[in-house]
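Attaching a single structure in structure tokens format; questions to follow.
The other protein chains are all here in position, but one chain of the complex has been omitted.
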Amino acid sequence: MYGLAERLFPICRSITGNGFRQSLEIISEIVPEIQIYEVPSGTEAFDWTVPKEWNIRGGWIKNLRGETIIDFNDCNLHVLGYSVPVHQTISREELLEHVYTQPEQPDWIPYVTSYYKERWGFCMSENQKLSLTDSEYEIMIDSSLEEGHLTYGELILPGETEDEIFFSTYLCHPSMANNELSGPCVQTELIKYLKALSHRRYTYRFVFIPETIGSITYLSRNLEMLQQHVKAGFVLSCVGDNRTYSMVSTKYADTLTDRVLENVLKFHYPDYIRYSFMKRASDERQYGSAGVDLPVCAFCRSKYHEYPEYHTSADNMDLISPEGLQGAYDVMVKVINALENNYFYQMLCKCEPQLGKRGLYPTVSQKGTKGDARYMQDFIAYADGRNDLIEISNIIDIPVDRLIPIKDQLLENHLLAIK
Amino acid sequence: MYGLAERLFPICRSITGNGFRQSLEIISEIVPEIQIYEVPSGTEAFDWTVPKEWNIRGGWIKNLRGETIIDFNDCNLHVLGYSVPVHQTISREELLEHVYTQPEQPDWIPYVTSYYKERWGFCMSENQKLSLTDSEYEIMIDSSLEEGHLTYGELILPGETEDEIFFSTYLCHPSMANNELSGPCVQTELIKYLKALSHRRYTYRFVFIPETIGSITYLSRNLEMLQQHVKAGFVLSCVGDNRTYSMVSTKYADTLTDRVLENVLKFHYPDYIRYSFMKRASDERQYGSAGVDLPVCAFCRSKYHEYPEYHTSADNMDLISPEGLQGAYDVMVKVINALENNYFYQMLCKCEPQLGKRGLYPTVSQKGTKGDARYMQDFIAYADGRNDLIEISNIIDIPVDRLIPIKDQLLENHLLAIK
Partner (left out) sequence: MYGLAERLFPICRSITGNGFRQSLEIISEIVPEIQIYEVPSGTEAFDWTVPKEWNIRGGWIKNLRGETIIDFNDCNLHVLGYSVPVHQTISREELLEHVYTQPEQPDWIPYVTSYYKERWGFCMSENQKLSLTDSEYEIMIDSSLEEGHLTYGELILPGETEDEIFFSTYLCHPSMANNELSGPCVQTELIKYLKALSHRRYTYRFVFIPETIGSITYLSRNLEMLQQHVKAGFVLSCVGDNRTYSMVSTKYADTLTDRVLENVLKFHYPDYIRYSFMKRASDERQYGSAGVDLPVCAFCRSKYHEYPEYHTSADNMDLISPEGLQGAYDVMVKVINALENNYFYQMLCKCEPQLGKRGLYPTVSQKGTKGDARYMQDFIAYADGRNDLIEISNIIDIPVDRLIPIKDQLLENHLLAIK
């Protein structure tokens, strides 16, 4: 996963344009089943309109001695996202009106955009801004903002049923690592994992979209189908650093998605952080909006907005790690396995079965000798048709992945049925 | 409000009689729409009977040298409420059997009554009692206890619907300030506020009654109508000091009244005290009794029974203040506005609307720049038809009065509807 991130990092992406297309093509080399869609500028999507397509080739500020102050080729965050083209010599004062910095993080270049109002601008560190002492500068942005397309990718892995598990990640930020590439890289690896499964209960749907306008556009074309089929969904965002685990609950924190993710995280990493829906800021905003109401949580390591490097040049390849990506991947694999096995179970015999005669229980009864047989007894007690596997796990406080072999043994012994 | 309290303070009121009538007439000068009702003694009211009417002109204890020890004219708490007339010379021992004090508060005269058993008695401070060292005293109570009437006032301000908000306060205590006059004064001011409104969604009903027997009598005549129409109700009692805010919950703490009052108080004064229904002692007892079950909370500043001056001569005009009364009034105005705006709201567009194009959202996206736009987004998320305004306020933790302009903006932009 880290290797893919390294390959994608240098590309300047935005919500539309060739950077997005190029990134998606690289991912398609790994999972060629991705279907790529192009939606024309001007297309209406609920209350929104697909914007013009933005492409950028370069941009710089030079002093009048011809010395480069900042250059897009050094760091593609230097140009305000969706800047219109400009080339002129202007006074320092006028330039400063178009300069964006993050003063409280004076060494880092902030990531700033202006998608829905035409502007031009430069982003730089506060310290770079303080060094702008000449009276005039030459500035250039070689970009285009024209009718074009919004691009997104979609991949569907059919399962035994039409019930779907939905994964969404975005691919619209320029060179940032955790808040951009970690999501697509983990999602790509999950696709590989699911493709390799011999049997899938659920159909799995994955989208690679631009944030906000992408999810709105996707929803405007697929809402009814998603509302009918999606049983759980996840926005993968900022899943590459190795500091913590976190999730953003759905609006009422009561869906299967909340339940499975809380369950896996509490056993995997008990100190995980559960943010309320009030802390949403990625595509779960749209998936959980009034009238859409899909059961979608965001899953993060360090959550967007909550770590210092967020939306700056410090969100670079040093911030993420193979271990960080792997940790997020492992959680999602546990989530998938929990969902695949999450049935309501019903014991077939009344009273406890005699586990001893099947070799599932010690035959000498002395205090302190029961050990793991206890887990099976507790599973049996709550396998009364009222609880799904996640609920049983919560009640008896044993991880789902330790209960899966137990229910398999009981199914094999014809003591248990799926209800 | 304080001025009205000053005017009413000297009058000796009881659950029946001319003091009550005189007080109600003074209030009628301010809000002449009050309808005054006279209910004859002996009238049955559920399990109770309207008692005889009590009037008092004077009362004193003198020593045999003609020196006045205590005099009703100095403080009308000196005569036991509902005392029968008496005039005789009696021994110290016999007198002491008719003397009521509050020994743990030795400087204050307690307020004591005997409505339902005929007695005579004097109330005095414990220190005054200790000074009664003569062997005989002359005592006089010039009162009458005769067939008459129970008096109460009612005022109805019609609204757009027959659904009612109910306010109840009592006017039956002699010269006490917080636990008597604060309630009628705040209620009178609220009537003025509501009369001045150009539009009222709810019909507002106000009663000025004697405590307990008054609410029972009122309920016995209006129960079915109240049960049909009252959506929320408040007993205003002890709303004049400036020390805290408090409320008494309904029996199951689950009505609209509980919800709106808790919501307003937690934002207005987070340290407010919520007493359970077990701490009820004013007319909410009757409104919430089995078989009546009206959604009525008591609202107080320092709650009756809970402040030291309660039911003593120390509950005087120094205990209440213009600021204290104003604070209670302000809470009730917020409550009324929350109720008037408390609809279920439903967004009309799917996904978040594009607020930026309507000037409701910043057009540059940089971390830390959203500010108050966040409140609108959170309101929008929960305006899904499942929550009324109070519930949205509770979930997103923003006061209702900050949400009202937000929902008005959305209504104006045709993005929102009342469900």
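Going by the order they are written in, the chains are A and B; count residues from 1 in each one.
Operating definition for what follows: a contact is a pair of C-beta atoms (placed from the backbone, for glycine too) under 8 Å apart; a residue touches a chain by one contact, two chains touch by 3 or more.
Computed from a prediction, not measured in an experiment: that's the story for all the values here.
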Which of B:Leu219, B:Ala232, B:Val264 or B:Leu319 touches the missing chain? It is B:Leu219
Among listed residues B:Asp47, B:Glu147 or B:Asp271, the absent chain is touched only by B:Asp47
Contact partner of the left-out chain, one of B:Gly19, B:Gly288, B:Gly324 or B:Gly356
B:Gly288
Touch assignment to the omitted chain, from B:His149, B:Lys251, B:Lys303 or B:Lys350, lands on B:Lys251
What does the interface between chain B and the hidden chain look like in terms of residue numbers?
45-48, 100, 102, 110-117, 119, 215-216, 219-220, 223, 251, 277-278, 280, 285-286, 288-293, 305, 310-311
For chain A, the residues touching the chain missing from this view:
346-347, 349-354, 356-357, 363-367, 377-378, 380-385, 396-397, 415
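Simple rule for what comes next: only the chains that are shown with their structure count from here on.
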Could you state the distance in Å from the CA-based centre of chain A to that of chain B?
54
